[in-house]
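Removed from the display is one protein chain of the complex; every other protein chain stays in position.
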Amino acid sequence: MTVLTPANPKTAEKIAVGREAVLSVAHLTMRFGGLTAVNDLSFEAKAGDITALIGPNGAGKTTVFNCITGFYKPTEGMLRLAHADGTVHLLERLPNFAVNRTARVARTFQNIRLFPGMTVLENLLVAQHKPLMRASGFTVLGLLGLAGYRSAERAAIEKAKAWLDRIGLMERADDPAGALPYGAQRRLEIARAMCTDPVLLCLDEPAAGLNPRESAELNALLRHIRDAHDTSVLLIEHDMSVVMQISDHVVVLDYGCKIADGTPDEIRSDPKVIAAYLGVEDEEVERVEAEVGIGHGEAGA
Amino acid sequence: MADARTPGLPDILRDAGLYALVAFGLCIPIIAYRTDAGPTGLELTPRWKLVAAFCAAIFALRVVQRLILARRDARRALTPSPAQATEAVQGEPDAGQRVSKLGLYAFLGVALTLPVIATTASGGLGPARYWIDLGILILTYVMLGWGLNIVVGLAGLLDLGYVAFYAVGAYCYALLSTTFGLSFWICLPLAGLFAAAWGMVLGFPVLRLRGDYLAIVTLAFGEIIRLVLINWTDLTGGAAGISSIPRATFFGIPFTADETGFAARFGLEFDSMHRVVFLYYLILGLALLTNLATLRLRRMPIGRAWEALREDEIACRSLGIDTTTTKLTAFALGAAFAGFAGSFFSVRQGFISPESFTFLESAIILAIVVLGGMGSQVGVAIAAVAMVGGPELLRNLGFLSAVFGEGFDPNEYRLLLFGLAMVAMMVWRPRGLISVRVPSVSLGERRAISGAHVSEGHG
Partner (left out) sequence: MSVAGINVLVEETRARQAAAAAPLLAVRDVSTYYGSVAALRGVDLDVGEGEIVTLIGANGAGKSTLMMTIFGAPQARTGSILYAGQDITRLPTHAIARLGLAQSPEGRRVFPRMSVFENLQMGASLHGGRYFAEDLERVCTLFPRLKERLQQRAGTMSGGEQQMLAIGRALMSRPRLLLLDEPSLGLAPLVVKGIFDAIRDLNRRDGMTIFLVEQNAYHALKLAHRGYVLVNGRVTMSGTGRQLLDDPAVKSAYLEGGHGAAAGA
C-alpha cells in the first residue's frame, strides 16, 4: 500500500506505478463527538476498476462515502482524486456540490433519493445542470429563447434517452420517478448519477432490495459503466453475488479500520473477513445447495 | 362484522358525554351566571337552563359528527391515495390527467376584456370604475401570488415576509420619484433590482434554515422592514407615509385635461377613467410578464434546479447543483416581482404608508399560493380571484341583514369567513385547487403528475 504524502502530490504521482489510482484515501479519520466512525483508513481505487467497500453494519462504510462526496468534512486525512488528464483534486477541501461539479464524483444513496415528483426524464436533465446552465448563459440568454440553449437542451435529452434505453425505462420517461417500482428507481438513480459524467461513481448498496435477477441486471449495468465509460466505480454492498462477481478489488472495513484489502478471491478466503463479516456456510446449507443445483455465493462464475 | 367497521354506539356516547362535560365546565364561568348591576352591587342571575341547552347541543353535535366521521373514515380506508402506497405497484400509470388549458384561456380572455365588459354592463366608464378598480386589486394579488410562487411553489422555501419586498418596491418608486423626479418607467426596473437586492440580503442569513425556522426568520424580516419604515422618519415620513407621489403617465404623456394631456393628444374627450383603464392594463401586463417569465424559467435549468431543490436538497448537492446560489436566485427573482408590484401599487395609490405592508398582506399572498396549489400558475390566479374578489362580494350581500337583523355588516365577518374557507379547503383539497404538476419537458404527450408524488419542500 503506497501511502501518499499529503504535502507533495507530485511525488505521489511518481510513486504510483502501472494503472493510476483515481482515488487515494490516506489516513482518513472521522470522529463524531466521542465516536470514531472511521479510523486512519487508507486505500486506493484504481482507474477503470470496480472497487468494493464491504464490512459489517455500522463499520463506517457510508461515512467514508460521505467524506469522499463532501457531505462530511473529515477530521483528518487526505482524499485525492486524479483525473485522466493529470489534474488532481483534494476532495476534503471542496464544498460538497463542487465534489460533483469540479472533481466529478457522483454518488447514489442507500435510501434512494430521486426527485419523486419530477418525471424520469426531468430527473436526468437536472443531473445535466452544469452544461445546460452554461448553454443557457446562466439563464439570461436562455430566457430570450436563443438557439444555443435549445440545441443544448436537445442534446441533453438525447443523452438522457440513451441512458433510459440502457436501463430499460424509455417507456416510462414521462412518469413521475416516485411511481416507479423499487428496482427501476435504483437503476434510475445510477443513470442520473452517470448523467453528470463522473470520473468516479460511488454507489451505496445498489443491490439492496433487488431480487437475484435484478442483481444480475445491475451487474451488467455496472460492467457496462466500467467498460464503456471513463468511469471508475466504488461501491458499498452486502450482496456477495454482486461484490464477488464484478469487483476488481475489495476493501474490508470493521469498526472504522481496514481489516483486509485485495482481490475477491483473496478476500473470500481471508479468515479475518470470514470471522467478522462473511461467516461460514454451514454444511447443511452447502449440501442442500448442491442438491438444488444453485449456489448462493457462486462467485466468479 | 359491521361492529368492527363502525365504532360501537357506547363508545360514541361515552365520547360525546365527555365533550358535554367539558362544555359544562367551560359554561360555568362564562354562561351559568349573568351579572347585572343591581342596587346592592352585582346581582347574579343563574341561567342553568341555557347551560343545559348548550351541553345538550354539544352532545348531539358530537354524536352526529362521530357517526359521519366513522362512515367517512371507513370509506377512506378503503380507497387510500396512491401516495400512501408502500411500494410502487405495477398498475396503469396515472392516466387521463390531461393538462387543461381551458382555465388559462378563460382567465386570460376575461382579464383582457374586463374594462369593455364592465363598461357595457354598467353603462359607461364612470360606473364601471368599481369593477375596474377591483380588477386592478385582484391582478395585483395575482402578480404577487405568481411572484411568491417562485419561492414557495417552485423552490419550496416558505417565506412569510414576502410583503417586505412589496414595500421595498413601493417606497423605492415613491422616494425616487418625489426626490429625484424620476419617471415611473425608470423607477420600475430600479424597484425590481432593489427588491431583488433585498431578497439576497434576506437570503444569505437564512440559507441554512429549513421549515419552521425559515418561516419564522422571514416573518421577522417582514416586520423589521415595516418597523424601519415607521421609525426612519427622515427618509420615509414614518407612519404618516409618503403622499403626492407622481401619477403614472402614458409613456411620458400625462393623463390631464389640458392640451398636452392624453385625451387631447389622442383626440378623445377627457375622462379621468382613462388613467384607471391604463393602470388596469399596466398591471395586467406586469402580471402576464411575471407569468411568462415563470413559465420560461421552469423550462430552464435554473427552474428545474428549483424544483429539484424542493424535492430533495441532498440529491441536488450530489449532482453538483450549488444550492446556495439556487436558493438565492429564487429569493431574488421572487422579490423582484414583488418590487415591480410594489412600485405599481405606489403609482396607483399616489400615497403609501407602512399600514399597507402588514403581516396580514404576507399571509394573504401566501394563502393565495397555498390555496391555488403550490407551483400551479392557473391555481394561483383562481385563488387570487376568490380571496380578493370574495370579500368584495360580501359587501353586496344586503339580504343577509334581513336575516340577521338591522346593523349586520357581512364585511365585518370577512376574516371569519376567510378562516372557515381556508379550513374547508384544507379538508377537501389539502394540496390546493390545482394539485397536479405539469412536467417541464416530455418525450410523448405531456401528462400532469399527481400531487401525491410531488413534495412540498422542507424549507
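A and B are the chain letters, set down in written order, and residue numbers restart from 1 in every chain.
Criterion: a residue touches a chain if its C-beta (ideal position, glycine included) is under 8 Å from a C-beta of that chain, and two chains touch if they have at least 3 such contacts.
Because the structure is a prediction, the values reported are computed rather than measured.
If you put the hidden chain back, the residue from A:Ala155, A:Met170, A:Ala216 or A:Cys257 that touches it is A:Ala216. Residue A:Glu205 is the one among A:Glu122, A:Glu189, A:Glu205 or A:Asp270 that touches the chain not shown. Although one chain is not displayed, its contacts with chain A can still be listed: residues 32, 54-59, 61-62, 110-111, 181-184, 205, 208-217, 219-221, 238, 240-241, 245, 276-279, 284-285, 287-288, 292, 294, 296-298, 301.
Note that only the chains that are shown with their structure count from here on.
Our note on geometry: chain A versus chain B, Cα centroid distance of 45 Å, whole angstroms. Those residues of chain B whose C-beta lies close enough to touch chain A in the complex are 82, 87-88, 90, 93-94, 293, 296-297, 300-302, 304-305, 307-308, 311-312, 314-323, 329, 437, 439-447, 449-450, 453-455.
Across the interface of their complex, chain B is touched by residues 69-71, 96-101, 106-107, 109, 113-119, 121-122, 125-130, 132-133, 136, 139, 142-143, 145, 149, 153, 157, 161, 172-182, 184-185, 192-193, 196 of chain A.
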